[in-house]
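What follows is an incomplete set of chains from the complex, kept in their original frame.
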Amino acid sequence: MRPVHLGVVGLGRMGRYHASNIAGRLPGLRLAGVADTDAQLAREVAAELETGAHTSLESLLAVPDLEAVVIASPTPYHVSMIEETAAAGKHVFCEKPIALDVAATQRAVAAADAAGVKLQIGFHRRFDPDWAEAKRRIAQGDLGDVLLFRTSLRDKQVPPLEFLTTSGGLFQDVTVHDLDTARWLVGEVTEVSSVGAAIADPRIADLDDVDHAIVTLRFASGAIGVIDNSRAAGYGYECSTEVVGSRAAIRIGNHRRAHCEWLTPGASSVDWVVDFRERYPHAYMAELEAFAACISSDTATEPSGADGLAALVLAQACEESLRMKHVVRVVAPNGG
Amino acid sequence: MRPVHLGVVGLGRMGRYHASNIAGRLPGLRLAGVADTDAQLAREVAAELETGAHTSLESLLAVPDLEAVVIASPTPYHVSMIEETAAAGKHVFCEKPIALDVAATQRAVAAADAAGVKLQIGFHRRFDPDWAEAKRRIAQGDLGDVLLFRTSLRDKQVPPLEFLTTSGGLFQDVTVHDLDTARWLVGEVTEVSSVGAAIADPRIADLDDVDHAIVTLRFASGAIGVIDNSRAAGYGYECSTEVVGSRAAIRIGNHRRAHCEWLTPGASSVDWVVDFRERYPHAYMAELEAFAACISSDTATEPSGADGLAALVLAQACEESLRMKHVVRVVAPNGG
């Protein structure tokens, strides 16, 4: 299979991580260039990865052979960059969220559709081997009817204040991943309700945000589900999921960092994953490989822009439920 | 320490189980007699356990040396039996729930108080070594501030219809255990909200009951929590709890039946606990030993009648939230 040539725009933590994977670890992908408005940063990353440096998306889009762009810039730039890339006829892989409001998200999705280019959203969990196995088992009916869904996503530490102010809040920043997982594994969600608390850090209350939340879901199928989130689970990072069916259940969790057990008098201990990069080395690579494969074979990407939009609508419903203290009925957006 | 002499009234499954533990497995306890309105059943159980048979509580209460009664009769008889036993000056261990309404529960608690006898409720989970360890660690501050509580209680199969019609519904029958665990580990609950569904068995919908539910909790401390329940988790019985604090977390679960691992090409499997009696052999014994110790040392029982009342009030708030689709604020009852 001919390698697929990708550029990366936005060289923050995730952008550099994607660029490095494309350059050095993914045999079927080629890094066609990197772009950042910080010219010094762009030059350094380009030198290390032996590719070309750009200070604008426009310049990156002009690279011959470029087929697609990975957008890892701050969220406020996503929509215009999707539009610009689509207008240039190049495919788009965009980190979540597309945008923090529904109208802008719909505009970006429409732009990709109109240009006939592919748009994939960075819900990486869909590409982790554990969740992929759950999806496979559910899809082939091994669980029987799905009755109950449960997932936890917890971070060890509250992120820096400057990030929090632009994050869109806990539901749009964190819960959105779980909402996508819920839809992907169990199907459409018709009702949400939520509770939340700002108990870990007073700055979060000042922002009118929460650092802990629990969201309950009712699915179109009749099943119910629950998500819990923490920004400050002292013991570390956790991402675990359970799906209970009428015949069997599947449980993902227990993320040991190694298979080494340390035995001292009266206790056995194992090392534990402490952040999301340790947990998902495969998923972050697999999502780009899947994106490249969709380009090569001209098939539909997944999760699509419509999936990004649907998760956003659910996250906003969580926000509403938190404020109104009642169940919120969700109407599917017209965005797919 | 002098053995404590207990009688058992109500020889259904739990009554026989308690009677058998008292007779054969608990060195500090003596079985002073068993009572059931089914005379044949009472005779059989008494013969097997080498104790006296009675067909009424009145007759059992007349046994010389009897110090306390374990009430394991159907729920509708609990309140009158507590009143009768208390009036006779004997201590009471009563299976949960005391009653399905608050006024009757308050009456029973008041009767025990007025007679100066002890009243302990059968929330056995408080006596399981795993949950007791969680309690100990939380109490001594090892977790830091408690931020998030999560617990699951799931049964493999919907119980018989005749039981369901008198069970008081999922919240009063099942969730009540989790509500007690939540209060015990994290403290008083000030708000609840709930979702539920009757998806496993159409007869449950006919009873206007649910077979799956998720309950979110807000604690007086500011922490939040969640309970999930199923009456029909196909894979088996599950009772697991997580408490996440600012410094550390504790997780109870993974209830293997053995330490035997079966290895076949590509898979490793272990036997799994399938019902609550397999999960709690120690807890059912330990709660009676603790009750006897309270009698011997004249100390306060725990969980008390007031704990039973508090859990009932919360279960009824869950019911209200399910029907009204909004958060319900809980006012502490005057019953302790």
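Each chain carries a letter (A and B) given by its place in the written order, and its residues are counted from 1.
As a working rule, contacts are C-beta pairs under 8 Å (C-beta built on N, C-alpha and C of every residue); 3 or more make two chains touch, one makes a residue touch a chain.
In this text, all values refer to a predicted model and were calculated from it rather than measured experimentally.
Novice: Assuming 2 chains are placed, give the number of copies in the entire complex as this structure defines it.
Specialist: Across the complete structure, the repeated chain appears 4 times.
Note that only the chains that are shown with their structure count from here on.
Novice: Round to the nearest whole Å and give the separation of the Cα centres of subunit A and subunit B.
Specialist: 41
Novice: Looking at the complex, which residues from subunit B come into contact with subunit A?
Specialist: Its residues touching subunit A are 143-145, 147-148, 150, 152, 154, 191, 193-197, 199-200, 212-214, 216-218, 222-226, 228, 230, 232-235, 244-249, 325-327.
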